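Shown here: the complex without one of its protein chains, the others still in place.
Letters A, B and C mark the chains as written, and numbering starts fresh at 1 in each.
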Amino acid sequence: MTIILGDNQYGKAETHVVRVTRDGSWHDVKDITVSISLAGDFADVHLSGDNSNVVPTDTQKNTVFAFARDGIGEIEEFGIRLARHFVDEFRPVSRARVHIEEQGWERIRDQAFVRAGSEKRLATVTCTRGATWVVAGIGEMVVMKSGGSEFHGYIKDRFTTLPETTDRILATSVLARWRYSTTDVEWKKTFDDVRRLLLETFASKHSLSLQQTLYAMGEAVLEARSEVCEVRMAMPNKHHFVVDLTPFGMTNENEVFYAADRPYGLIEGTVVRDDAAQPGFAW
Amino acid sequence: MTIILGDNQYGKAETHVVRVTRDGSWHDVKDITVSISLAGDFADVHLSGDNSNVVPTDTQKNTVFAFARDGIGEIEEFGIRLARHFVDEFRPVSRARVHIEEQGWERIRDQAFVRAGSEKRLATVTCTRGATWVVAGIGEMVVMKSGGSEFHGYIKDRFTTLPETTDRILATSVLARWRYSTTDVEWKKTFDDVRRLLLETFASKHSLSLQQTLYAMGEAVLEARSEVCEVRMAMPNKHHFVVDLTPFGMTNENEVFYAADRPYGLIEGTVVRDDAAQPGFAW
Amino acid sequence: MTIILGDNQYGKAETHVVRVTRDGSWHDVKDITVSISLAGDFADVHLSGDNSNVVPTDTQKNTVFAFARDGIGEIEEFGIRLARHFVDEFRPVSRARVHIEEQGWERIRDQAFVRAGSEKRLATVTCTRGATWVVAGIGEMVVMKSGGSEFHGYIKDRFTTLPETTDRILATSVLARWRYSTTDVEWKKTFDDVRRLLLETFASKHSLSLQQTLYAMGEAVLEARSEVCEVRMAMPNKHHFVVDLTPFGMTNENEVFYAADRPYGLIEGTVVRDDAAQPGFAW
Partner (left out) sequence: MTIILGDNQYGKAETHVVRVTRDGSWHDVKDITVSISLAGDFADVHLSGDNSNVVPTDTQKNTVFAFARDGIGEIEEFGIRLARHFVDEFRPVSRARVHIEEQGWERIRDQAFVRAGSEKRLATVTCTRGATWVVAGIGEMVVMKSGGSEFHGYIKDRFTTLPETTDRILATSVLARWRYSTTDVEWKKTFDDVRRLLLETFASKHSLSLQQTLYAMGEAVLEARSEVCEVRMAMPNKHHFVVDLTPFGMTNENEVFYAADRPYGLIEGTVVRDDAAQPGFAW
């Protein structure tokens, strides 16, 4: 038996860059947080502390700032530029992954902005010497349905106390990430369309379970966007319990809810084309 | 020398209620978190554990749910109803304070909603037997100016290294709370107007310091809204540092910024009418 | 009616300093986060953006680092040195407050350490030209009693559903801050003793209410430490609910509890000597 090094990666996480682009007095701002992971020929640094193959994470941070100098563009593009750089420039690096989170800003006027919600736009780009994978996404998109949601017909055992219901609140914080089958994509246009499809499907699909809603959301994206081959979603079921007001002589026809923090259900699922290429290092 | 009980209060904090109001298939949702503090004749519970004057915090929570049954309305109104209840119903309670935070939701369709940003609408209502104070507010309103902000002319001493600048990013998360001189207010209309005034003044006021911006924001509210007599604000200066790209042979004309988390400046100030009534227990 | 500037202060918040002191290969580390607030003659910066009275928060940060160069010592001492500096050096500054949070580290060996729990040691020092106030404290000291706690005899009204109990879990996160009547204090020794008294009293005092426990804890400190004249505490009642296992044919004699996050009770109280000097700007 020998002890060996297994999977490993390293990089600079959460470099927070704001890029201002000026067109006279008209400004645009781009607000992103960039995390980089490199994998490759890094056995020596682990075994003996020989750093001769190591691109310091400090240099990675500098590179993010320097690349931002030439403009960021869509985060998928910026991720590709960065990931490709690390793989192409440094022989020991066989795989680079760049994860970017973008915070949106709404314009108040030409040079002033207010934060646009808690939602994050996401991109994860992975490059090897010969391949590029792009996964886009949206995080912390918090949605709620006050109607059109049921839950019944499930397994009952000796630990079951949950009453079946044909009318409940369905609330969740959507994390959706989708894999592109190509890099020939209008990134912003597709993102906007996927977001719209996710929201509309959540809203319109009559729900018998959160799993059904999740699947319908992913399916809607795949049906509409041929450049997307796989959608992975995680949706916590943020429970809203009907408060029992009968001790106070009151009815409660699904009007007053207690919104609980923990525990919560966690529903995770994937919707995929059956002819999608293997995901490789995409995720 | 004797050891005595000083100021004290207790209550249930962060009861999270969601209230759905149905008009056929058209739903409205109200999402609030309610915190209650009661003060009064509570010496015995501290000194001997005699609870005969204590309204349990569990009962306070139940009361929030029961009152929500009749509708919430604007949070200032709901706060008044609740605070008044505790003072009027329970002889030992001489002062009740109800703090409410409201999370906004944007409609997707008739029964579906998506969370409207990270901003919170705030209300703090304090009642004694004979008086009512209402403080409204807004929290976590994150704003940024990419132009129209300078900082120079400050004191220099042996620890000063900050360069003066006539062009910097000004970014902050606004916490603004304002005291009403009356309870005869159109709460929603005034809130919307105050929010607009705060945003517009932040955006339009050329800034020589964050203090100046803060004062101008409060002043704009007081000038426009006669029912408001005092505005208190806390604004962290979320520093955005120009990245030095000269080691890479690049210029950086205020285009690429590093957004730092800590430390941050913290600017706190009050703008008030000189004839405002004393604040009493308002804050 | 005129609009005027009311209370205001500003400063650098959360400068995180780690100071290593070397005695050969034996190291000591001090890990503190420093927040500074200055008040004084700052009308002009608010009204016109004239910064000529302003000590930039960046300079405040530099000052923290420079002062740390000469050693930190106990945080109360370091706070006094810093607060005194700002008041003495800068004419416009009439009041300086320095709040410090210290994170403890346990030694593994001569130059290696592991973080010592979630508790924070606290100090808040306020200086004016002629006076100095020192408030010390402890935060996030999370404690639990699985016995020796009752709650009954409280007011019942139409919204009461809580059953009375003679055996419950009492759990809280203690924030205790105490004011010294002097600066002639052995800071570390007193801190250690106060922490011990708080813990021992929490543990040994049979509790009929969290208020009674809070008062007893403060009283124990005042009885034992003559240099302390006032103790202020905030203690959330972190509810642990007995799970109803009867649907599963099981008893639950206070053995299995669900630990809830929100809502929670919040108990705040002050224990003070009747001959304590007025607190002035201490808090």
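Observations
Everything that follows uses one rule, which is that a contact is a pair of C-beta atoms (placed from the backbone, for glycine too) under 8 Å apart; a residue touches a chain by one contact, two chains touch by 3 or more.
Just so it is clear, the structure is predicted and the values come from calculations on it, not from any experiment.
Partner chains of the missing chain, restricted to those shown and counted over the full complex, are A, B, C. Contact with the chain not shown here comes from a single listed residue; of C:131, C:224 or C:259, that residue is C:259. The omitted chain makes contact with just one of the residues A:94, A:183, A:209 or A:254: A:209. Within the full complex, the residue among C:100, C:141, C:266 or C:282 touching the omitted chain is C:141. By the touch definition given at the top, chain B reaches the unshown chain through residues 158-159, 161, 247-249, 261-262. Against the chain not shown here, chain C presents residues 15-22, 25, 27, 29, 31, 62, 65-66, 68-69, 105, 108-118, 141-148, 169, 199-200, 202-204, 240, 243, 245, 247-248, 250, 252, 254-261. Residue positions on chain A in contact with the hidden chain: 1-16, 35, 37, 42, 45-59, 61-63, 66, 89-90, 151-155, 157, 159-162, 207-209, 211-212, 214-215, 219, 222-223, 230, 232, 236-237, 262-275, in rising order.
By definition in this document, only the chains that are shown with their structure count from here on.
Distance between chain A and chain C, defined via averaged C-alpha coordinates, is recorded as 38 Å. One simple way to say how far apart two chains are is to compare their mean CA positions; for chain A and chain B this gives 30 Å. Annotation for chain A: residues touching 2 or more other chains are 247-248, 261.
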